[in-house]
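Worksheet: the structure to be examined is printed underneath.
As you look at this complex, bear in mind that one protein chain is not there, while each of the others sits in place.
All chains are identified by letter, namely A and B, in their written order; residue positions are counted from 1 within each chain.
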Amino acid sequence: MTGQNGDHHAKFRAFGNGSRKNEERVVRKDWAKMKAWDAIVIGGGHNGLVNACYLQRAGLDVLVVEKNDWVGGAATSRELTPGFLYSNCSYVCSLFRPEIMRDLELPRFGLQVISYEGGAVFTRDGDYLANYRDHDAHRREFARFSKRDAEAYDRYARDVTRQCRFIQPLLMRTAPDPTSLRPRDLGELLYLGKKFAGLSAQEMALTLRFWTMSISEFLDEYFETDVIKANFALSGIIGTALGPMSPGTAYVLLHHYMGEVDGSVGAWGYARGGMGAVTKALAASFKASGGTIRIGAEVDHVLVQRGKAKGVVLAGGEEIYGKLVVSNADVKRTFLKLVEEKELPDIFLRRVKNFKIRGSSGKVNIALDSLPEFPALPKDSPVYRGDMHFTDSMERMERAYDDWKAGRWSADPFLDMVIPTTLDPTMAPPGKHFMSCFVQYAPPKVNGREWTDADRDGFAESVIAQIAEYSPGFRDRIVHMEVRTPREIEAEVGLTEGNIFQGELTFDQLLFNRPVPGYAQYRSPLSGLYMCGSSTHPGGGVMGAPGRNAAAEILRDLAKSTSHMSPAHDVI
Amino acid sequence: MAQATRKKPVAKIAGAAVSTRIAAQSHFRTLRLGTPLQPRIDALAKTQDWYNWAGYRAPHSLWDEELEYFAIRSQAALFDISPMTKYRIEGPDAEALLNRVTLRDVTKLKSGRVHYTAWCDDEGFVLDDGTLFRLSPSHFRLCSQERHLPWLLDSAVGFDVIVEEETEAVAGLALQGPTSFAVLRDAGFAGVEKLKIFDLADFPHDGGTVTVSRTGFTGDLGYELFVPADKALSLWDRLMTSGEPRGIRAIGYTALNRARLEAGLIVANADFTTAEHAIRADRLRMPDEIGLGFMIDLEKGHFNGRRAILEARAKRKLRYVLVGLEIEGNIPAEHAIVYHRKAQEVGLVSAAMWSPMAKRNIAIASLARPYGDTMVEDLWVEIYAMRELQYQKLMKRAKVVARPFIKLDRRTANPPADF
Partner (left out) sequence: MTSFDAIVIGGGHNGLVAAATLAKAGRKVLVLEAGSEVGGAARTEEFAPGFRASSIAHLLNRLHPDVVKTLELEKHGLQFGRADFMPSVALSKDGPPLVLHGAYGEVLTGASSSEQSAWKELRAQLLRYAGILKPFLSRRPPDLTGMSLLETASLGQTALALKKLGKEDMRDFLRVLLMNVADLLDEQLADIRLKGLLAFDATLGSHLGPRSPTSLLGLYYRLAGETGGAAGAQVLPQGGMGAVVAAIRASVEKVGVTIRTSTPVAKIIVEKGRAVGVALDNGEVLRASTIVSAINPATTFLDLVGPREIDTGFVRKVKNIRMKGDAAKLNLALDRPPQFSGVDAAGHRSRLVIAPSPDHVERAFNPCKYGEFSPEPVMEITLPSLADPSLAPVGACVLSAVVQYAPYQLKEGWDAGKPKFLKAVMAQLESHAPGIGKSVVHAELLTPADIETRYRMPGGHWHHGELQADQMLVSRPVSGWSGYDTPVEGLFLAGAGSHPGGGVSGAPGLNAARRIIAMKG
């Protein structure tokens, strides 16, 4: 056990079987000789890998420990049935920051993102409302339902774009601490203030309201048609334990809009080869710059000595030392499971316990032996290559949320359904398809008790039944199906309650409140222990910004250069 | 299974409205629509040089953009303006509504007249400019570049009026050029000679009616004709037939754009950014900032933006001015930066050309006040002329001049000249 710097082979060796006692002996004996990594990143999700990449490229010797036998966290592609790759958690890509793709040379390591072609909401009267990429087709499509709404879209797009332009630059910055008098925080506050003051009076007013309005009320100010509102409202609820009528959901919509595909802000795309392509490229980039990954290495706890993180202890008892530890896990898992309570200040613990991570969604991943048909949708419609939904009214969407509040999965769920194989033939055998259904709402517990397998089947049935209503014969096309309730997501990915954003995106948990007040700058009360997951600013989605921003803070603490990190792209 | 699945059956039987809606689905197959005149234009489109005009396939040019321009100035040119956004505003309160929405005094617009106008939001920023046709005391047609249905409908709250978008239902044709009057007369539009500039009248056509106005976007003698979409082709044929001896030609937008620049006319979202499309707050413009201050009628009663406009004028908050420039040399200065004393950036040229009619190098530019307003000396434009993959950078003196750059007596002559 005397791995040397640079001996990567040794690092990959399965350590692990020695008893804890043995390890301790080793520690005592060979403390000086023990390999201490410069940094250990707990969790090989996209943010953990982004963080590890940046640290490694800054000259640190970084180890990523991942509990699963594969990396990727919630951005994976898994062959769960022969020939089919499943993007079995996250399924579309837009938020991932292009600055990071470029810094970490992800295209060189195989990442390719393909824009997709809009989508549609099926209506119960046998029609659908499509979103087309072409501006005029988009207008004409809306005009089928309402001429007024068709012409209202430009103003809506303008106002949302203005908000995105305000928020986007904040993604790649550390949130200021409003209680601090440090020049840096004051500077950041000033920056925020200046950005705000730079808005016109109209924009300021809109910004203030935007952060607190429900998406339903916001849309009411632009559109009159229910299905058109439902079409936009879905971005206000995805990943959130709120209904479209809950205040604060307008901001959630923004969170989904501020992504881009190659400069096309708000566009969404598929990662070629599934979402695992993102983390695969990250892992490859990391290894190419000399980083080390250990898979099948679940961290039992963080090793803490005298208030300082010293490394991690794996489930098997193996101790790995590091000068610092970065956790990609959510803030609850990190501080309530991986660190002993006694090591943490009460007020911090209280706030971590109060952090809201709410399981609200599930996933049904399906392998199909042929492309499903939707009689309402012409066979040559581009919508097959976009995202499809069946929730055509605000009331249905909100009622789906009422079920969640009552501790049930939605009887009439909201589905975000995509068939990536229509644009990415690598994910299934020719002519066959992979379909991803993101489902809301699914509670973390059913009527207060744990999910059972029967519950899971019932949940899946609610999804399949909905699709089958619009696609006769759908059931017969199913080759294989993976059903993921919050229980499965938590068990496999390690996300508390299976929450995809590692914490609600409500105002009390954004910016300097994320994850908890006083620790919104990626540091923790323990020196040497950092956070880099979606629990931190700016939040969830396959964005990479938390991982990057955390790396910047760590390097600052180490007084290392961050010249290898691109600043946020200009918003002009 | 702990729960039952709530059934939401897909309704199989759809009402008439639904089937009409479903029937309209197929538009996704044609991203650029044809106008009612498309068969004729397609037949003449030798260059196949198209652009997207509000979702329609419109010609940049049909056979030769230079010669198409000269057709406007020398013979008669036919240009399809069907894609222009059109609203029908009709009812007892139509005049009152438009008076509240637009800048000019609509009570002064007599039935059978047209005026060029603009409208603003609450902050006094221009939403668009356009032409307002008073077809009868209570019936108006508003034509514009952008779309404004929500704005017009929200403005109509409390007014007894119908606002309806009629872009697709009504086809439009611009017949412009010195022989345009003769073409119309020969086509049998009896009495068309009585139309003075900005007059309009209805004429029978093909069992229906065509509205002819003595208006246009060229600064030349010319007319615009509006007709129900199903009569558009026969109208085209009627004009082409009667115009043949006088050299009538169909033209594309490039030629028209040159003519309009000579006439000193501005184009929304080319020479200024309309308020509903301006993402950046500093791109918004008040009428006084784009040369439309003359429209503002402070005596007529309340209109949208009045308060803000008054305040901007009183507090000297106007930041820009739109000017005509004459630039030395003959290289068009399109999108060139304007400098004061060759050093300080003061504005941008939005449209420029060598004017064949004026034999001057002309441009429209937007300058930051006081430049172009009280400071008009020592202005320069920096022209980046790309020649064989190299920019030739030219610093040329620019002089603020009055618009229009050309003034043609035949445009307003009464009776119109028979060329």
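To be clear about the criterion, a contact is a pair of C-beta atoms (placed from the backbone, for glycine too) under 8 Å apart; a residue touches a chain by one contact, two chains touch by 3 or more.
Fair warning: this is a prediction, and the values are worked out from it, not measured in the lab.
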Of B:158, B:191, B:245 or B:370, the one touching the omitted chain in the full complex: B:158
Identified contact with the non-displayed chain, of A:209, A:449 or A:475: A:209
Options B:101, B:143, B:235 or B:376, residue touching the unrepresented chain: B:101
Contact with the hidden chain (one of A:395, A:461 or A:557): A:395
Hidden partner chain, touching residue among A:70, A:191, A:321 or A:507: A:507
Chain A residues that touch the omitted chain in the full complex: 178-179, 201-202, 204-206, 208-209, 211-213, 217, 220-221, 242, 245-248, 347, 351, 354, 356, 395, 398-399, 402, 405-406, 506-508, 512-513, 516-518
Touching residues on chain B - with respect to the absent chain: 96, 100-101, 121-123, 151, 154-155, 157-159, 301-302, 304-307, 310
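Criterion: only the chains that are shown with their structure count from here on.
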Inter-centroid spacing, chain B versus chain A (mean Cα positions, whole Å): 47
Touching residues (chain side chain B, partner chain A) in the complex: 1-6, 8-12, 14-15, 18, 21-22, 24-29, 31-32, 52, 54-55, 123, 146-150, 153, 165, 276-279, 281, 284
Chain B contact footprint on chain A (complex, rising order): 124-128, 130, 132, 134-137, 139-141, 144-145, 147-148, 150-152, 154-155, 158, 161-162, 165, 199-200, 202-203, 222, 378, 380-382, 396, 408-409, 411-412, 446-447, 452, 454-455, 457-458, 461-462, 465-466, 469-470
